[in-house]
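The structure's right below; bear with me while I get my questions together.
Omission of a single protein chain aside, the complex is shown with its protein chains in their original locations.
Every chain is named by a letter (A and B) in the order it is written, and numbering of its residues begins at 1.
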Amino acid sequence: MSDEIVTLAHGAGGLQTRELIEKVFAKAFAGPRFTSDDAALLGLGTDKIALTTDGFVVSPAFFPGGDIGKLSVCGTVNDLSCMCARPRYLTCSFIIEEGFDMSSLEKIASSMADAAREAGAEIVAGDTKVVGRGQCQGVFITTAGVGTLEGGKTGGAFVREGDAVIVTGDVGRQGCAILIARGGYGIKADIDSDCAPLWNLVKAAIDTGEEIHAVRDATRGGLATVLSEIAEQSGLCVEIDEQAVPVDEKVKGFCGLLGLDPMYMACEGRMVIFAPKNGAEKLLRAVRATKYGAGAEIIGEVTRSLAGRVTVRTALGAKRLLAPPSGELLPRIC
Amino acid sequence: MNAETDALARGLKGYDGPEIRIMEVCGTHTHENYRLGIRALLPDKIKLIAGPGCPVCVTPSTFVDKAVWLAQQGVTVCTFGDLVRVPGAAGSLAAARAGGGDIRICYSPLDAVDDAASQPGKQTVFLAVGFETTAPANCLAIKKAQQAGLRNFSLLCACKTMEQAYYKLRGAADAFLYPGHVSAITGMDVYRRLLKEDISGAVAGFTAAELLTALTVITEHLRRGDKFAVNCYTRVVADDGNPAARKLIAEVMEPCGAVWRGIGPIEGSGLAIRDSFADYDAEKRFSIPEPEEKEPAGCRCGTVLRGECAPHDCPLFGKTCTPEHPVGACMVSGEGACAAAYKYGRLQNVG
Partner (left out) sequence: MCVGLPGRVTEINDGSLTVNVSGAEREVSAELLEKIAVGDYVMIHAGIAIARITAEEAEETQDILGELYGLER
C-alpha cells in the first residue's frame, strides 16, 4: 500500500475503504469463501455447531511471541475447541485508530491468516471502521467463529469427583509477555507469549476415545481463574499439587521480582482438561505428542472435600486455599 | 517436602508443651506462612498471630487521601503496586486513575526519579511507604534527584521503623518472628536491646526451611524458658546489618512520631525527611490539605493488629469487609492479617 498510515478516509466506506480491504485484508485472508458481500454463504454439513465471539483490545499490539491479530484468531479458535468443535469459519471486525501504521496492520492481518490456517479455519468476512485519534488505542479486533462439534458435551457441569486435572503446558507466559512489552518495570526476560491455536491439541485428546468432561482455555486471570470457575460450576473441590504445576524458570524469576503469582498470570495457549482419572495418562500422552502440548502435566484431581473451592497442596504437604483472582494484578513490595 | 523441611515440620507438629503465641511482624512472613502451608501444619498449641508487619496496613488512610489530592492537582503520582487499591475517604488511587489521574506503578522509587527527569515541566511525587528495608531506596531516590538537579521530584513520606512498635506490642505474644529484610538493614543490635527488656524473638528468612527453622528455634527456646534474640537468617542478615544503608537513612531522614493505623501514635517510629532535603519533601512543596482520619464503624483492625482479635473473630470479616471491598487496614493490603486469612486461611475454619 502506498499509504503509510490508516486515515479516516479508509473508514469512510468509499474507494479508500475498498482499497484497504483489498490490499490488506483480502490479500491476507484470500480463500475461496472470503467474501466482500454482506455475508458469507457457507455449508457446514451438520446442525451441531458451536458459535462464539471475542473482543481483543490488548496494548501494545505487538508483544514477544505474538500480536493482537494472532491473539484474536487463537482466542476464538480456542473457545470453539473447548466445546470440542472444529473451528471452520471466522469473521473479524476491525476498529482502527486514525494514524495507525499501515505496515503494522499488514503484519497483524498476516498473523491472523497464519493462525487461522494452522487451525484449519478460514476467515471469510469482516468489517473495518476507522475512528479518530484517541477514540481507540491502536486497533481493536472482534472475531466471531463457528465450528462443528466433533466430541461430546463439555463444561463445568460435567466435571465429576475423581476427575484428573491436566494443564497442557507451562503457565503465565502471556501475562509476562504483555508486561515486558509495556516496559517490564525495567526487567529484561526472554519470555514469549504462549499464544497458540489449540484445535489440533484438543482433537488429539478427543481422538483417544477417552471421556472428557471439561476443556477450558486459560486466558485472563490465568490457571487460577479456570480452576476457580470449574470448582464453582461443578460444586466440587479442585485439589492441586503446587509442585506439579509447570512454570518456566524465567516466568518464576520475572514474577518473583514483581511479587506476582504465575498461577494468576494470563495464558493464551493453554487448555485445562478435566477427565476421569483412568483415561488421564492416555490423554496426557496424546496431548504431549502435539505441537503445543509437550509440557502437559497432570496437576491435581477433583474431590468432594470443599464444595466450590480450589485447594493447593504445598511443597510441605499442607493444604491451603487458592483464592479466586480479583481486580488487577499489581506488583508488590510487601 | 525435602528431608530437611520434613524433619522440621514433624518436630513442630509434635510439639506438646503449653500454648505459645508467636507474632509475625512482617507482612511477607504472614503471607508466606499461609501460602507455604506452614500455618496449616502447625499444631493448635503453636499460635501464629499476624501483627502490624504490613506497612500499607499501618499507614493511615489519610495518606491515600493526600496522594489522591496530589493526583487531582495534575501531579504525576508514582507508587508501589501495594497502595493502588487502598481506599481513602475520596476513593483509591485506582479510582483516581480511572478519573484521569496520572498514577504510575513503579518497581523502585529510583524509577520514579527517571520519570521526573523525563518530564521536567510536571511535578512527580513518589509515595514512600515502607519500613527499614524500603527506606534506603526512598532515600537513594532523594539523593539521585538532588544529584540530577531535579526541581520536580519529591517524596510523600510515610516511612516507619519497627523498634518502638515492639515495645508497644509487648505482651501480645511470647516471642516475635522478626522481619528478615528489615533486619538485613538494622542488624541484630535492635533485638539485643529488646532482649534487655525481656522481649524475645528470632529473625526469619522467607523460604519454607528458613521459616520452619526460625519457628523451631523460637519453640525450643520458649520450651527452655529462655529469653532470646536469635538470627535465623544468617545468610542475608549480617550481625551488623547494612551500615551504609543506615548511614544513608540517617543522612536523609530523622526519627519522628508516627501514627500506626489501628494502633495509634508511636513515638520515634516514623522517619521524616530532614530539613536539609526539604526540597524533596512533598509535604513542604505542596500545601496538601490535612484530611480527617476516620476509622470505619465496627472496624476491629486495632485489636487484630495487636494480636488481640483473630481475623475470623471480627464481625465484619468476610461479610462487609472483604479484599474487594475492604473496610479497615488489615484487609486493604494483600498481606494484611485479614486479607491473608481471607485468601488462604479459611480452609482451617471451613473444615
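Assume a contact is a pair of C-beta atoms (placed from the backbone, for glycine too) under 8 Å apart; a residue touches a chain by one contact, two chains touch by 3 or more.
Please read these numbers as outputs of a predicted model, since none were measured by experiment.
Shown chains touched by the hidden one, complex as a whole: A, B. Among B:T134, B:T161, B:S200 or B:S269, only B:T134 touches the chain that is left out of the view. The missing chain, though absent from the display, is touched by one residue of B:A209, B:C256 or B:A272; that residue is B:A209. Which of B:D65, B:D111 or B:E163 touches the hidden chain is settled by the complete complex: it is B:D111.
From the options B:D102, B:E220, B:E251 or B:D279, the residue with contact to the chain not on display is B:E220. Listed for subunit B, the residues touching the missing chain in the whole complex are 4, 26-28, 53-55, 80, 107-111, 130-131, 133-134, 136-137, 140, 179-182, 184-185, 205-207, 209-210, 213, 216-217, 220-221, 230, 232-238, 242, 244-245, 248, 335. Seen across the whole complex, the unshown chain contacts subunit A at 185-190, 249-250, 252-254, 256-257, 259, 332-334.
Basically, only the chains that are shown with their structure count from here on.
Rounded to whole angstrom, the centroid-to-centroid distance between subunit A and subunit B, based on C-alpha atoms, equals 37 Å. By the touch criterion stated above, subunit A contacts subunit B in their complex at residues 185-187, 257-259, 306, 309, 311, 313-321, 323, 326-328, 330-334.
Within the complex formed with subunit A, the subunit B residues making contact are 1, 5, 9, 27-28, 31, 34-41, 54-56, 80-82, 84-85, 94, 105-108, 111, 130, 134, 208, 212, 323-324, 333-335, 342-347, 350.
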